[in-house]
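A single protein chain has been removed from this complex, and every other one stays in its place.
By written order: A and B. Residues from 1 in each chain.
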Amino acid sequence: MKTKYLRNTWYSAGWAHDLGDEARAIEIIETPLVIFRASDGKPQALHDQCPHRFAPLSRGKIIEGDIRCGYHGLRFNGKGVCTHNPWSERIPSSANVQSFPVVELDGIIWVWMGEASKADEAKIRRYPELVDKNYRFVFGYTCVAAHYELIADNLLDLLHSPFLHPGFGEDWFPEHSWRIEGTTVYSDYVAPSFQGSEYTDTLWPQTDGKMIDNFESVRWDPPCLMELRGYNGVDGMNVMEEEGFLNAAPHILTPQNAASTHYFWASGIRKSESTVSDADHLALVGTAFELEDAPMLQGVQERVGSNTDMLAHKPKPVTLPGDVANVQARRILKKLIKADFTK
Amino acid sequence: MKTKYLRNTWYSAGWAHDLGDEARAIEIIETPLVIFRASDGKPQALHDQCPHRFAPLSRGKIIEGDIRCGYHGLRFNGKGVCTHNPWSERIPSSANVQSFPVVELDGIIWVWMGEASKADEAKIRRYPELVDKNYRFVFGYTCVAAHYELIADNLLDLLHSPFLHPGFGEDWFPEHSWRIEGTTVYSDYVAPSFQGSEYTDTLWPQTDGKMIDNFESVRWDPPCLMELRGYNGVDGMNVMEEEGFLNAAPHILTPQNAASTHYFWASGIRKSESTVSDADHLALVGTAFELEDAPMLQGVQERVGSNTDMLAHKPKPVTLPGDVANVQARRILKKLIKADFTK
Partner (left out) sequence: MKTKYLRNTWYSAGWAHDLGDEARAIEIIETPLVIFRASDGKPQALHDQCPHRFAPLSRGKIIEGDIRCGYHGLRFNGKGVCTHNPWSERIPSSANVQSFPVVELDGIIWVWMGEASKADEAKIRRYPELVDKNYRFVFGYTCVAAHYELIADNLLDLLHSPFLHPGFGEDWFPEHSWRIEGTTVYSDYVAPSFQGSEYTDTLWPQTDGKMIDNFESVRWDPPCLMELRGYNGVDGMNVMEEEGFLNAAPHILTPQNAASTHYFWASGIRKSESTVSDADHLALVGTAFELEDAPMLQGVQERVGSNTDMLAHKPKPVTLPGDVANVQARRILKKLIKADFTK
């Protein structure tokens, strides 16, 4: 087993609405998985490799809720048990595949990559607004060729925004603070009387021309589950009291391997507050994450190579005020990974 | 020298009709070769590297049956002897290139990759139907990113067909048997009263609507020279006595390296039995080999990486009835390679 990932934790295998009748392949912490729905619709996760000739099961078909290998036809249920051998009455005793606990919650497929006996659904980090009828979300996925902690750094330190995301406001220079609650890190930004940008104009046209009070809160939970919540107030709304127009944006990172990350992002508004079209909404935030963040993160990855541990990097990186939350998150994760492997 | 390939054997460098007036490059068991025709039309094979500045000779031109290096103009004949130096009367004594025995037989260019003194044309595995006027063949070539033994496994175990090749009949569930004659392995399939498929309908429209008795025989000769012969009988033809409409399909595998194989395939019918157009014939079988087999084999290769030795693989692969012939072929080849290197 690798020591560089937290194993006993839930990772996202994607948006639930993307998992239909067909099997899907995804590699998580260097383990190839096939994800599919059983007859009752519940998602299943197996090692994506037939024990017969090692074909990827994800090239197969779902037959009565089991996955049938596309090579020689062995079928496996969601527990990884072989349920049908088309070539004999007998099912070989070793014909089984490793299965992983899976849960569909808040519109997300969650997979537990550690010891099955420790999988506790109650500990899944919740994103209830994703399935709240009062909200409207747009969704995206991009595979970023960068270590997941570099991407978490990027989100915990939004001070990159005025430089990397001009559409979010080149004049957004907020006050920054941070705090820790248990293993959760918050990185908060307050920009009172901020001049609106393409971002606010697009999401809330009713703010156009007015000065905006902005409060942006980034939350990180281990190993790399994040959410950005931005309150945008006009006419004296108290954004620190969560008044103002809300943009709730889950950003969920799933490590593929040490240099590649599945980046699932969503961006939501309250239906009562915004009439933005999904197309305009998607274009606005997709540009930021996929055309601005991703290339920069990939550029950083090219420079650092396998030296992605910023806490131990030599030479020591120059530290700016915006890095304080990153450092805390990295320390917490390092401790958790260490504990995970000594338990 | 590498120990993982049989050296003292004939490998196919391609279909003879593809070798015209120009030199062709092909890498066989990790050795780059240039193949060209001498003035008398006979094929020649040299190490594809000029001894002067190491340019690939295959970038050169054929001049009077010799290959002229495209960089500085040294010429070499099919024995690898330098025949002309444009820059001096003198030909440097070390200006020669390794040559390999070559034979054109049955429409195939065969190259001997071992000790030249052991090259025996009489031992070339014959495919006489390829040049038999009573037959009509379509030809294909695809470079498959998989170890050659994985491809041989695929052909020796046709029980993958109903799952991977729906066009060959999703209801084709034959009886399987195998036998060894010397170093030849046969893997035979009998499917009496098989309902015709897109495959039989296309090749022999006269069978449409009738029940078909099918006898399919796969032959493997070391290192990886194969042929599929299918007899398809209607109206009481005894396919076990080789009555019925014949599809003869040489499948000739030439290892490029440990993870890539030159896959030369042909598919033939008897002119007297079929009026299928070459275009329809090619589309039918090309789909199966290039769009169905190749991606699955490449998927398996991705999973097994360098662990392609199924006899020694850990964990041990689950064995199904269809694997018996594969195992025999792998054992024979392993013995031959061992003997080849201790001779």
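Heads up, the rule we're going with is that contacts are C-beta pairs under 8 Å (C-beta built on N, C-alpha and C of every residue); 3 or more make two chains touch, one makes a residue touch a chain.
This is a predicted model, so every value here is computed, not measured.
In the complete complex, the hidden chain is touched by one of B:R53, B:K123 or B:K271, namely B:R53.
When the missing chain is restored to the complex, the residue among A:C82, A:V144 or A:L159 that touches it is A:L159. Residues of chain B in touch with the missing chain: 32, 49, 51-56, 59-60, 68-74, 85-88, 92, 94-95. Residue positions on chain A in contact with the hidden chain: 153, 157, 159-160, 162-164, 173, 295-296, 299-300, 302-304, 310, 315-322, in rising order.
Note that only the chains that are shown with their structure count from here on.
Centre-to-centre spacing of chain A and chain B amounts to 47 Å, using the average Cα coordinate of each chain.
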